[in-house]
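Omission of a single protein chain aside, the complex is shown with its protein chains in their original locations.
Here is chain A:
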Amino acid sequence: MSATVAPGPRDTRYPPGARAGSPVSRPAGARRRPGRLVPTAVLLLGAVYCLLPVAWVLVAATKSGRELFSTFTFLPGSGFADNLTDLSAYRDGVYWRWMANSAFYSGLGALLSTAVSALSGYTLAVHRFRGREAVFNVLLAGVLMPPVILAVPQYLLMAEAGLADSYLSVLLPSILSPYGVYLARIYAAAAVPADLVEASRMDGAGEWRIFRAIALPMMLPGLVTVFLFQFVAVWNNFLLPYIMLGDDEKFPVTLGLYTLLQQGSNTPALYTLVITGALLAIVPLIALFLLIQRFWSLDLLSGAVKS
C-alpha cells in the first residue's frame, strides 16, 4: 500500500544526470552520456519495482477464484464485478465497516496529530524557553524509535486505563507523532520569519492570535505534509490495532483483511476477496493524494528538511 507514496514528483525536478557526476571541471562531451543513462535506468528499475506489485493487485482483483492461480499472471480475468459483490456480501458487508473504521482512525487521528504537531512544532521553533533543546532531543529520539516496539507497552497502559479494545485505544497513540512534531518545527523555523512574529507582537497581537492568524497559514503546506504522512501511517498500521482491538467490529481494514487470510488451517484463505479488498483500500489513499496535492509543495518540504 505504501507504494502509492512513489517518489515521482522529485524525479521531474532534477533532470536525470544533473546530480550524478557531472562536475563543472570535467570537460563536457562523450562522458556525459553514460552518466545520463545509468541513473535513468536505475530510476526506471525502481519505478518498475514499486509499480509491479500494484499492477499485480490491479489485475488479480479482476480474476475469479478459478482464474486466480491458473491463468497467466498479468492476464485480466472476468470476475471483478463478482469479487466486488462477494466482498460487499461477506458477513453482511463488514468490509465497509472496516473501511469506515480505517477512515475514522486515519482521518481523525491525522487531523488531531496535525493540530498537536503544528502547535508544538511552532512553539519549539519560535519560542525560546529553558529545556527547549532537551525537549527537541527527546523528540528526535522518538523519531528513531519504531512505533512497533511501543505497541505492547501502550496496550498494557491502555488496559490499565480501562481503554483496551476501544476506539480511543487506537486513536490516542496515533495523535502523538514525533516525526510530525519534528517536521512541523523544521517547517515553522523555515517558513515563519522571526521578524514577522516580533512585528506582530509590537502591534499588540497575543501569542495565540499570532499562531492562529499569522503562523498557521504560512505553515499550511508543511502541515498538509504532516497530515498526509500521518494519515498513511495510521491507514497502513497493523500491529497497534492488532494488539489493542479484540472486537472485529472496530477493526480497521488492515486487520479485517488479515482475518480473511487466516481462517484456520481447515479453511482456505479467501484470496480473491483479500486482493479485491486490498485494491479498494488503496483507493482512498490515492484520492486523498490527488485531492490534497495542490496544497502540497514538495519544494518547500525538501528545502525545510535540508536547512
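To be clear about the criterion, contacts are C-beta pairs under 8 Å (C-beta built on N, C-alpha and C of every residue); 3 or more make two chains touch, one makes a residue touch a chain; residues count from 1.
We adopt the following convention: contacts and distances are computed from a predicted model.
A.B. asks: Missing chain, UniProt name, options "Ethanolamine utilization protein EutJ", "Cytochrome c oxidase subunit 2", "Sulfate adenylyltransferase subunit 2" or "Extracellular solute-binding protein": which is it?
C.D. replies: From the choices "Ethanolamine utilization protein EutJ", "Cytochrome c oxidase subunit 2", "Sulfate adenylyltransferase subunit 2" or "Extracellular solute-binding protein", the unshown chain carries the UniProt name "Extracellular solute-binding protein".
A.B. asks: Based on the whole complex, identify which of A:164, A:189 or A:292 touches the chain you can't see.
C.D. replies: From the options A:164, A:189 or A:292, the contact with the absent chain belongs to A:164.
A.B. asks: Have a look at A:46, A:93 or A:217 and name the one touching the chain we're not showing.
C.D. replies: Answering carefully, the residue with contact to the hidden chain is A:217.
A.B. asks: Decide which residue listed in A:100, A:152 or A:199 touches the omitted chain of the complex.
C.D. replies: Of the candidates A:100, A:152 or A:199, A:152 is in touch with the missing chain.
A.B. asks: Which positions on chain A touch the chain that was left off?
C.D. replies: Spelled out for chain A, the touching residues are 65-66, 69-70, 91, 108, 111-112, 115, 152, 155-156, 159-160, 162-168, 171, 212-213, 216-217, 220, 242-243, 246-249, 255, 258-259, 261-268, 271.
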